[in-house]
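Excluded from the complex is one protein chain; the other protein chains are retained at their positions.
After this line comes chain A, so read on.
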């Protein structure tokens, strides 16, 4: 673990980071290695092009949105701390521990993950997924054979089904109600576990 410690000492404010995100030192070191390998020019910051270089991410239909989520506050670079904070959303949740309701919502709880996903839908950040935004998402996820008209009817149907207060958009509360089952928990193990 000697190398772990030496890498840890390179990162500023690493204890605070660990406390905030709940990652273990080994995880932080791994993420740091990954950060460094993505940061080809060694500037200490990542830019959108660095993410773009990940081939498989390019294939992902919502890859660009995911990249955008890293740069959400209008900056065009992301440093290691922000990188880790965003990835912390996907650390496996400890569901069994009884949570103290007075503490703030842990960053990797189910609700936080859903909120993160919701933000990826809701690009203009008005707190609702409008019909146009949904249409965009559908367009990027569907393959070639689906026509525009079919997409529009799917979008209409989706909103109709989920929209309870009839404002022709899906708010976060309505989004939460969709029973998404085990999707969120199943695959997280691949991400952050050893």
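Simple rule for what comes next: a residue touches a chain if its C-beta (ideal position, glycine included) is under 8 Å from a C-beta of that chain, and two chains touch if they have at least 3 such contacts; residues count from 1.
Rule of thumb we're sticking to: contacts and distances are computed from a predicted model.
Enquirer: Unshown chain, UniProt name, "2,3-bisphosphoglycerate-dependent phosphoglycerate mutase 1", "MTX3 protein", "Sodium/hydrogen exchanger" or "Cleavage and polyadenylation specificity factor subunit 3-II"?
Expert: Going by its UniProt entry, the chain not pictured is "Sodium/hydrogen exchanger".
Enquirer: What residues on chain A make contact with the chain left out of this view?
Expert: The missing chain touches chain A at positions 30-31, 33-34, 37, 48-49, 51-68, 71-72, 74, 76, 87, 90, 117, 120-121, 123-125, 132, 136-150, 153-154, 156-158, 160-162, 175, 178-181, 183-184, 187-194.
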